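Data block below; observations after.
A protein chain is absent from this complex, but the other protein chains hold their places.
Note that the chains take the letters A, B and C in the order they are written out, and that residue 1 is the start of every chain.
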Amino acid sequence: MKVVYFAWVRERIGLPKEDIATDAKTVAELVEELRAREERYALAFSDLGALRVAVDQELTDFDASLDGVQEVAFFPPMTGG
Amino acid sequence: MKVVYFAWVRERIGLPKEDIATDAKTVAELVEELRAREERYALAFSDLGALRVAVDQELTDFDASLDGVQEVAFFPPMTGG
Amino acid sequence: MRISVQAESFDLGEEVAAFSKEYQDVGAVVTFTGIVRNNDSGTLKEMLIEHYPGMTEKALTEIAERARDRWNLSDALVIHRHGALVPGEMIMMVATSARHRVAAFEAAEYLMDYLKSRAPFWKQEITNDGAEWVAAKDADEDALKRW
Partner (left out) sequence: MRISVQAESFDLGEEVAAFSKEYQDVGAVVTFTGIVRNNDSGTLKEMLIEHYPGMTEKALTEIAERARDRWNLSDALVIHRHGALVPGEMIMMVATSARHRVAAFEAAEYLMDYLKSRAPFWKQEITNDGAEWVAAKDADEDALKRW
């Protein structure tokens, strides 16, 4: 599964994207796996309220299923316009 | 006093402006004088609710004073934009 | 602040470009352009716009100054044509610039709402059936209550 990061999430984790092999069934489970990896992940995912997630380029919630999903993205609230 | 007419008020009265010597103290008194003149004036001023008035180029009410006024304008509700 | 009452057409692109050229503490520019729309049966030949020379300029200036003061605008522009126009032609435009988007939007809507019912213009539609004065809409008068 391709996992991508933007803005300060990208900066904290230290890379813009990576391929991750996971059995996580939901975004929340994937977040738990990432948090357990290393301090920089734990830091990036320390406050889910400050994060947004997109699954296959659609905004969704942390309880979204990862069934058949190819790309998950984590980022702060958007500031367009 | 200069009296000017616009849109269908001008059409009904048949002229765009005229000089009128009057002792009317208010717009309403001037309207009464005009109505008494001729049928075309009576027709133009038959429904004051469908008319607007400006005194010296400022929108006002029919009870406005004519003291020191140089120009009175009668017209239908405006349709700008 | 520029107010223009004119018979000539205007170039929206050029006006917008000129209006947006000088930035000082501006984050948002809003423009509105009014266009002669054909009637539902497509029979409109011409729209004649009559106005009250002298009062028109005064009324537009007052409306624009009130908008500028209320929303702390950096600038405002009003162009309104009079005379004979055909469907598709631009009748008028307003532009507002401000620090933030809400101020620029609200000020432009305020300008439009007041232009509709408080600037001395009258429209007449010419079709094969003759000429008819456009009646003021209650909705346009009601729109002023918002402000």
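Methods note: a residue touches a chain if its C-beta (ideal position, glycine included) is under 8 Å from a C-beta of that chain, and two chains touch if they have at least 3 such contacts.
Quick caveat, the model's predicted, so the values are computed rather than measured.
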Among shown chains, those touching the left-out chain: A, C
Candidate in contact with the missing chain, chosen from C:17, C:131 or C:144: C:17
Missing-chain contacts mapped onto subunit A: 4, 6-8, 54, 57-59, 73, 75-81
Missing-chain contacts mapped onto subunit C: 11-18, 20, 23, 25-38, 87-88, 90, 99, 101, 104-105, 108-109, 112
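One rule holds in what follows: only the chains that are shown with their structure count from here on.
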Rounded Å distance between subunit B and subunit C, as computed from the means of their C-alpha atoms: 26
Between subunit C and subunit A, distance of the C-alpha-averaged centres to the nearest whole Å: 48
Averaged-CA centre spacing for the pair subunit B and subunit A, given as whole angstrom: 72
Where subunit A touches two or more other chains, by residue: none
Per-residue multi-chain contacts in subunit C, two or more chains: none
